[in-house]
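Apart from one protein chain that is not included, each protein chain of the complex appears where it belongs.
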Amino acid sequence: MNILMQPRSINRLSTGSLALFIILASESIFFATMLVAYISLRDQAILPVEHTLRRLIIPLANTLILFVSTFFAWRATSSIRRGKTSTLKSYLLFTVLLGFIFIAGQIYEFSRGGMHINDQSYGGIFFTLLGFHGLHVLAGLVFLIINLLRAQLGDFSVTHHDAIVLGTWFWYYVVAVWLVLFGALYLI
Amino acid sequence: MRILHKCAPFALGIILSGCGTSPSFLNPASSIAEHEAKLYNNILIMALVVFVFVEICLIWVLIRDRKLKGDDTLPQQIYGNTKLEITWTAIPVLVAVVLFAMTVQTMKSVAAPAASATDINLHVIGHRWWWEFDYTDLRIKTANELHIPVGATVQITLDSVDVIHSFWVPQLSGKTDVVPGQTNRMWLTADQTGNFFGQCAEFCGTEHAMMRINVVVDSQDRFDAWVANQQKPVPQPQTEDEQAGYKLVSTLCASCHSLNPGETETKVGPNIAHLFSRSTFAGATYDLNEENLRSWLHDTQPMKPENDMNLKLTPQEIDELVAYLLLLK
Partner (left out) sequence: MTAQTDIVVKRRAPVVGGLISWLLTVDHKRIGILYLLSASLFFLVGGLEALLIRIQLARPENTFLSPDTYNQVFTMHGTTMIFLVVMPLAAGFGNYMVPLMIGARDMAFPKLNALSFWTFLFGGLFMYSSFVFGGAPNFGWFSYAPGTEKLYSPTHGMDFWILGILMLGLATTIGSLNFIVTIIQLRAPGLSLTRLPLFVWTMTVTSFLAVFSLPSLTTAVLLLFLDRQLGAHFYNVVQGGSALLWQHLFWFFGHPEVYILILPAMGIVSEVIPVFSGKPLFGYPAVVFSAIAIGFLGFTVWAHHMFATGMPSTTLLFFAADSFLIGVPTGVKIFAWLATMWKGKLRFATPMLFAIGFVAMFLIGGLDGIHLAVVPVDWQLTDTYYVVSHLHYVLFGGALFGIFSGVYYWFPKMTGRRLQEGLGKWHFWLMFIGMNLVFMPMHILGLQGMPRRIYTYGAGRGWEVWNFVETIGAFIIATSIMIFIVNFFASLRMAATNEEDPWDGFTLEWKTASPPPVYNFAEIPSVRSRRPLWDEKHPELADWRVEE
């Protein structure tokens, strides 16, 4: 071993996953404080839009899409654990495609009118929460696409695939946040 | 302990030299401020005991245990002492319990009396940067200068039309924030007559420093006389100048300043129906006299930069305005 290198950690935990967990914990506080803002504002604001069943169609569909995408993300990880790079690639591709469909749905939601960011405080918090979640989905997609490209270049193997695991964890997180937001914004 | 109790405020009194002139709650003029001052003093004594004990220990150790020249022996390596550590954890916990009990007790003592005991209902409205006082039952509106009778229980509701302010007259009571969109409550009482200084205590923008309060505590008779005067409608202008001034006031000033003593609408500027019954103006920062009023009307900005009042008046208009405003006693 090169004497100038840092020797391997005394822990078995991977440095990358530790970092990711800390980031996600920090992100959770961010979303939690946003939700607190949401809860404290929704009592005071006049809701500009009633949540009729029809309005729920796209969010519901989006929830389903994300659900299915987590299945593919999970399959992608288990493929590479068994060294199957080709199935890894197709599962990653499916996950990414579903992610884009979700984003498309969200863009439609945002643009179909009826509510604006400056409609009372409620419009603001509604769009801010969904907007920041959307940004996280995009970040997750960038992560997954980079993983896909690296898989194409043959970067991953049975023993070397930390980035795939981290990407999947990030994706799970994004979906988990969506479930909370869906519950808070559309169901309660 | 009793002696200490008596000495601490006394010692502080020396420190607060000119205490008589300071708007300090340690120089209380109400039962509320008195309770708060008593609690402050009691805790100060406790804190001083800890302070003196720790600092004496520290200085003693510093002198006793300094390394002497030529002494190369190693000190005894002491790693800890569980009993000692438990002791100095447990004692602060006990102190915390005592502090909590003292807090609860004082909060009970200064809690607002029941609504049935109310003598005066007052609505305080914070503006950038002045105070509006609305005596809701008496149909009087005034600004910056608050009159209350000695011994009365004044129930106050506080609202803001813009940013957060904080209403504070130290010798009468602690502060309560004035929050837009939320009506806060507090109460006041005064057990001696006199003038008491107060000030906005929450930073509220450029002229936060110039948002003061003058509380005039009167005997009941004088307060009643004041009320009777405040309820009178504005006098009619007589001379030519006064008439011209009245015209100016009702065209130029009336959009922001009401001339109706019982005005119900919240205006941008203070009610001026009885302007010259007050001793100060501009957020209780300038003495109200003809000279100051003239320079204010000439240009308000040097006196209170960035306030909302921007007028360009000719010297003649100022003469006419002052002639009329002087009538508003």
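We call the chains A and B, going by the order they appear; numbering starts again at 1 in every chain.
What we mean here is this: a residue touches a chain if its C-beta (ideal position, glycine included) is under 8 Å from a C-beta of that chain, and two chains touch if they have at least 3 such contacts.
Please read all numbers here as calculations on a predicted model, not as lab measurements.
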Full-complex contact with the absent chain, from A:T70, A:T85 or A:S121: A:S121
Full-complex contact with the absent chain, from B:S31, B:T106 or B:T136: B:T106
Of B:V50, B:A225 or B:V268, the one touching the omitted chain in the full complex: B:V50
Absent chain, residues of subunit B that touch it: 12, 15-19, 21-26, 33, 35-36, 39-40, 43-44, 46-47, 50-51, 54-55, 57-58, 61-62, 65-67, 71, 73-81, 84-85, 88-89, 91-93, 95-96, 99-100, 102-104, 106-107, 110-111, 128, 162-164, 166, 168, 170-171, 173-177, 179-182, 184-185, 197, 199-210, 285, 305-306
Residues in subunit A touching the chain absent from view: 3-7, 9-11, 13, 15, 18-19, 22-23, 25-27, 29-30, 32-34, 36-37, 40-41, 44-46, 117-118, 120-125, 128
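Everything below uses one rule, namely that only the chains that are shown with their structure count from here on.
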Inter-centroid spacing, subunit B versus subunit A (mean Cα positions, whole Å): 51
